[in-house]
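Only a single protein chain was left out; the remaining protein chains are all shown in position.
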Amino acid sequence: MNFLRRNDLIMLIFGIALFALLQGLISAGAISSFWQLNLLLIGINVIMSVSLNLINGYTGQFSLGHAGFMAVGAYVGVVLTTNFHLPLIVALLAGAAGAGALGFLIGLPTLRLRGDYLAIATLGLGEIIRIVIMNIQYVGGAAGFKGIPHLTTFAWVFFVMLFTLFFIKNFVNSSHGRACIAIRENEIAAEAMGVNTTKYKVMAFTIGAAFAGVAGGLFAHSFYLISPASFTFMASFNYLIMVVLGGLGSITGSIAGAFVVTFISAALANWPEFRMIIYALALILLMFYRPQGLFGYMEITNAKIFDKILKRGRE
Amino acid sequence: MNFKKKAWKLASLAIGTMLMGSMLAGCGDQAASSDEIVIGSNFELTGNQANYGNACNEGLKLAIKEANDAGGINGKKIKLVEADTKSEAAESVNSATKLISDDKVKVIVGPAVTANVIAESQVATDNKVPVIAPAATNPDVTVENGTVKPFIFRSCFIDPQQGTVMATFAAKDLNAKTAVMYIDSSSDYSKSLGKVFKETFEAAGGKVVMEEAFLAKDQDFKAALTKLKTANADVMFVPAYYEEVGKIVKQARELGITATILGTDGWDDPKVIDIAGADALNNTYFSTHYFEQDEEAKPFIEAYKKEYNKNPNVFAALGYDAGKMLIDALKRAGADDPEALRKAIEGIKDLQVGTAKVTVDKNHNPIKGAVILETRNGERMMKTKIAPEQ
Partner (left out) sequence: MDFTHLLVQQLINGVSLGSIYALIALGYTMIYGIIKLINFAHGDIYMVGAYIGFFAITQAGMSIVPALLVSMVVTGLLGMVVEKLAYKPLRHAPRISILITAIGVSFFLEYTSMYFVTPTPRTFPAVIDNISFNLGSFVINGQQLMILGITVLLMAILTFIVQKTKTGKAMRAASFDTETAQLMGIDSDRIISLTFCIGSALAAAAGVLVGIYYNTIDPLMGIMPGLKAFVAAVLGGIGILPGAVAGGIILGIIEALVSGFLSSTFRDAAAFAILILVLLVKPSGLFGKNTREKV
């Protein structure tokens, strides 16, 4: 346990150093505002993919409706900041609570379904959430919610992302997380071993949804206007792609997946007509050569890095 | 396995190199030579709205090509950098930011769809980059809470004007007493036109008896049309884009709806006739910006046909108009001082663009006339010409 804490601390220091470096580059004007915006997007996508990974990768429940929860967090957040002038932190927490509560309510009945049936049910639920939002005139309906203050800064995204990573990493390594992994490996065996499968499936789903809500809040306050069109099932696919590309069941993988997908999309912005074709080919090729994702189940932890350095020292 | 690993490494190396290259290329673009004026086009090139964005972009490219062929702006060539909004509001902020920060454009034309322009306008204002939106007809595009956004302009008329024109036409010229509306609830354009039409039509003594909604990209409209048929109204108002309009008119006639169908400038594409069929389009009217047989519009239509080998639609025409307005302003103010360029766009007066003569008003809207066209046996005819409001 002691070791784990030290491990966390080293990671935290590393994180803060990375933040200082990037923030320094931003302040010095070395990163153009386009790439700054994409840094925000990378951070938000990391939160989305890590939280989806908890559901899909660690618990093995095939969810295709993650963008719906993001939408809930986004809309709850913007109503609070724009119409009630509350600070961003309140908006994020309320968004998390809203999305988490909805995740709980939805998860309870639907998580009895398995495999592809669960996939289509969650896809449907994500679409239902979006369509309901689209029909609420108070939040602008299909045309979108306008005049959102630009509150998301790099610091916000980075530290919320760091918090998400620590939370999910520790959850996965806790006894709850072990129960989730047991469900992924074999649900019937897990049940036979006394794991309350419904409880842990719903728990993972709720936590994942709540973090998607937080990501939604950050996303909404970066772009002045949000519309239901940003939260279609295509967006859910995009987050799923990040998770699978990085490796189901690997937090490092989710970070890498979110980074690669966002980066490819931004870097190809100069060739709009070929962007999607190249993206599609990259996706097919990556799956061809790394069907288990970039990282598979592997994690890069500083413990491993130290091991490697030590080993190299000995050789 | 060994081969696989090698191939994998090669592939990742190739992709990595390409991406890095793209980043560097992006940096290289920054140093635009001094004999060029860099302007950005930010349109819906992929995604659901790609056909509208691409049409606008084609019109704009034609205007710029003509200007460059004629010697450019005071000796400087115009360089156009294209960006893609992916048909999404958040992404259009992203692509506009790229144009401004990485490509260092002096002015942006686009996007086509209202919501995307509104999303983009804050970034453009913050960075003092003027925007001309070709086809965003919603009043909120250039005005926010009663104040005019200093850097945002458009090259089309606004919804209230068009909605009023059609409602008055229905009440006065067609003597309609009752109307039904079929609105695209996914677009601001359609919704605000519906609102204006209803207000004006009811003020003129008519009554809107039923309203139904559809969503862009729908294919089958028969269920809602069956319902609208029961209202037995004199006219049906369908403010929408041409893809859906063609199908709506076709299916409405198949279901036996004989009422006059009214529309707006979103109808203005030769494809509507192909999709709906000539017979179905009898007894329909729509308002738009110009009539293809107008003397004024001929040079543009000829040039467009020569360049792209097809007839322009309204989006292409408005993209061309936006290009013409921009070129005029650049000629007078140059591109170095955004404040001067902004003032030059504000000062556009009696400028001959592709479809009409325009003057920019205090709300940054061009003062333009409108026409109402009738389609009869597959041919469009001028029904009424409405002089610009001064």
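For clarity, chains are labelled A and B in written order, and residue numbers in each chain start from 1.
Criterion: a contact is a pair of C-beta atoms (placed from the backbone, for glycine too) under 8 Å apart; a residue touches a chain by one contact, two chains touch by 3 or more.
These numbers come from a predicted model, not from an experiment.
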Touching partners, among the displayed chains, of the absent chain: A, B
Selected from B:K128, B:K271, B:K343 or B:K357 as touching the chain missing from the view: B:K271
Identified contact with the non-displayed chain, of A:I55, A:V79, A:A94 or A:L240: A:L240
Residue in contact with the excluded chain [from B:K222, B:K357 or B:K383]: B:K222
Which of A:L40, A:L125 or A:A267 contacts the chain that the document leaves out: A:L125
Where the unshown chain meets chain A, residue by residue: 56, 62, 109-110, 112-114, 116-117, 119-121, 123-125, 127-128, 131-132, 134-135, 142, 187-189, 233-234, 237, 240-241, 244-245, 248, 273-274, 276-277, 279-281, 283-284, 287-288, 291-293
Residues in chain B touching the chain absent from view: 46-48, 50-51, 54-55, 185, 212-215, 217-220, 222-224, 226-227, 229-230, 243, 246-247, 250, 254-256, 271, 274-277
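Basically, only the chains that are shown with their structure count from here on.
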Chain A-chain B separation of Cα centroids, rounded to whole Å: 35
Residue ranges of chain B touching chain A (in the complex, touch as defined): 4, 7-8, 11, 15, 19, 22-23, 25-26, 29, 45-46, 48, 82-84, 87-90, 93-95, 97-98, 100-102, 114-115, 118-119, 122-123, 140, 144, 185-188, 191, 215
Residues of chain A that touch chain B when the two form their complex: 32-35, 37-38, 41, 134, 141-144, 146-147, 150, 219, 222-227, 229-230, 263-264, 266-273, 275-276, 282, 285, 289-290
